[in-house]
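A single protein chain has been removed from this complex, and every other one stays in its place.
Up next is chain A:
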Amino acid sequence: MGRRRRRAAAAGALPEAIAALSRALPAGPSPETFRRAKFDRPEAAPALWQLLFRVLSPLQTDRASASLAPEAQARWVKCALLSQGYPRRGLAQLPEDGSGGSRELLLALSWLLAREPLLERLLAQTRVRLGDEMPVCECEALASPGLPGPQVEIDCPVDVRHLQWLMGKLRFRWRNLMASQQEQCALLGKIHLYTRGCHSDRSLGHLSVAETELLRDPEGGQQLLRRLQSENTRLEAALEWHRRELVFWQWMDTVLDACPPEASQPAFLPSLRGCGAAELELVARELQALHEELRAAGEARRAAWAARVGDLGPEWNAAQRAAQEAVGRELAALRQAWEQSGGLVQPHGPHRLVRTEAGVPGGPGLRAAEVIGALKSREACLEETLHQLQAQCRQQLARLAGALPGLIWIPPPRR
């Protein structure tokens, strides 16, 4: 009796869970699509292809993607899923014209939902930014160029002077960027200062540009309000989904059962993204060079050491062991620094800028000084790396020059 009631409740809960999911997804398909997909009905396929494309493509491509033909979208979805390690081969074999395969597509969507906080990520991607934000890590900067720009396909050789020109242009752009950024910070500082105490939220204190702009331009403010409201609706749907999703996963289990197991076949594998292999070769080169340098330095020192140090007696043996252990520990720590993905607990995620009055201890939040400290050490590390690379080049070129008699190389004066 109790079981039957529970089952009835669960049966009622499934459409609601799916409805919450489709409300939380950007341009989510109707709940009916999901039901049809369970039975692999072809009419559900186009909507699911589109949804998967929207979910998998970075935000910036949104506009560009609207013009993509469904076939191209489907190809993109296949590649993206494969590159993320999607396990089912059935997907790769689906027709790209959207004429079928809705069950496979439903499985793919569920796979994405199961392995990452997909809804949160999508919501964060399109979040209405009310505050003035400054990313404190490089995630956003790196994530933003989703697509390579219009491909410059040159088929004729260029002169090295063209490269120099491009490099000069790049330096110029960076300088412009720096100047604009400084001005923007100055303006932000002013806006924050002039609106101090205006925010109803005391931990924020002042208004942000978006909030001040809303007062200047009420029409734009109305639009912002509407966007915020629709985001709230999606957030509520996402919360409801999380309350109800258990029943969805039980249902997906039955969907998976309805699929015949795939026959084991030789791998049909995705390729690395274009630059992946090139990247690999760059690291290989660097590691090889490093190995060579270390070998040379180590061997020379070992020989010198062996020549000078004879038998130093039992105390030395103990000291030797201690030194070995200490070095072992140091190197283990070094290894850990690159093995663990993040290293130290790094500030991450969106941060709203809040100006605090000098001398007044602010509330909870990350201090700019902390971020500046972290950035400075990163800057020093990167500068060192660049210098080392340049020194490496200098050595190589000097070796080349040394082999040529009759030429005098005068390097530019050091700054």
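FYI, a residue touches a chain if its C-beta (ideal position, glycine included) is under 8 Å from a C-beta of that chain, and two chains touch if they have at least 3 such contacts; residues count from 1.
Just so it is clear, contacts and distances are computed from a predicted model.
> Not counting the visible chains, the remaining one has a UniProt entry; which protein name from "Tubulin epsilon and delta complex 2", "Mediator of RNA polymerase II transcription subunit 18", "SUMO-activating enzyme subunit 1" or "Mitochondrial division protein 1" does it give?
Matching the unshown chain against "Tubulin epsilon and delta complex 2", "Mediator of RNA polymerase II transcription subunit 18", "SUMO-activating enzyme subunit 1" or "Mitochondrial division protein 1" yields "Tubulin epsilon and delta complex 2".
> Looking at A:27, A:69 or A:193, which makes contact with the chain not pictured?
Residue touching the chain left out of view: A:193.
> For the chain left out of this view, which of A:27, A:69 or A:337 touches it?
Final answer for the missing-chain contact: A:337.
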